[in-house]
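To start, the structure itself, in structure tokens.
A single protein chain has been removed from this complex, and every other one stays in its place.
And then chain A:
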């Protein structure tokens, strides 16, 4: 509905502009025909006195009432010149009027014959004041047009702002969202505005994110099961192998011939080999994380404030200014670390979060503390381990990977991630090295 009104307004302005141009262009000099005839009449009546230059003062007073309606609608006296048939000027209302016929013609004055008993004896040239008025009219027209253009510009600027709000801004938001998804962070929902043109569109993106997250979780679960299976199997394999080895060692000690001893040695060696292979198999499942790349570089510490603000999508924290310096970090991965910390706090504490930042030595440290009461001391030491979840995890979804990955990222950035119980809740300390310190 709004759109139609807007289009209507724009059209109206265009019409007004066209009207102004049309009116101003059409308006021609139009002299009052009755008044003009009256002048001729009076000249004819007073011809003799004009000719003889006698008593012209009375003549002029006769003319005073012959008025012209100019373009403004005001009445003003005509200006004109009277000449006789030889071209001699008999009378003029003021100076600087056209005094010969050729001048009058080029100035587009109204030229009328003065007749005296049926014969033309002179001419009245009524001055065309149209050109003088032209300048003022032009100025007025330009002013009108400028005003209309201004209104139009304001309308267009409003429209542009509206377009920015409805089109560009949601896309910007989407951009940051897509970057996080690409970086493998599926925990942060996309804020959306249903009234927006793209509300439904962005919602489907968020659905995609939750689906991806589900898939990721299922994968992590499968991985965890696989790991458990491997751990179990390796344990199951290691036990009989250890028995074989022990028995072989006894056999080796009791063997009578050299040949037998050699056989037993071989059995022991192979048992050791199986043992190390099983151990390798066990550790190999833990190595897949190395595929996550971390590429730190120099960045200004003010960007960390933006990262924190991005991560705090429920606005539970007041983010302080970060001491100005250059730090060595990977923007995307650091974002993921903060995302994880905030998401954890939202999930398990759901309180306000205090954030502090300070620079000391070669480090910039950001401390985040919620008021959720922290976690049992004996759990804190192990909470960063893979697949480890706190005892209060309950029904909250998660795979126990967040802090493990965050810790891995921080290590790869040559930074640290430490957890401890603060006065009110869990205190997480993220330290990144300053640039140039290496």
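Quick note on the criterion: a contact is a pair of C-beta atoms (placed from the backbone, for glycine too) under 8 Å apart; a residue touches a chain by one contact, two chains touch by 3 or more; residues count from 1.
Criterion: contacts and distances are computed from a predicted model.
Missing from the rendering is one chain, named in UniProt as "ABC transporter ATP-binding protein" (options: "YbdD/YjiX family protein", "Xanthine dehydrogenase family protein subunit M", "ABC transporter ATP-binding protein" or "Ger(X)C family germination protein").
When the full complex is taken into account, the listed residue touching the unshown chain is A:298, out of A:175, A:211, A:225 or A:298.
When the full complex is taken into account, the listed residue touching the unshown chain is A:326, out of A:326, A:352 or A:412.
On the side of chain A, the interface with the absent chain consists of residues 298, 300, 324-326, 359, 434-438, using the contact rule stated above.
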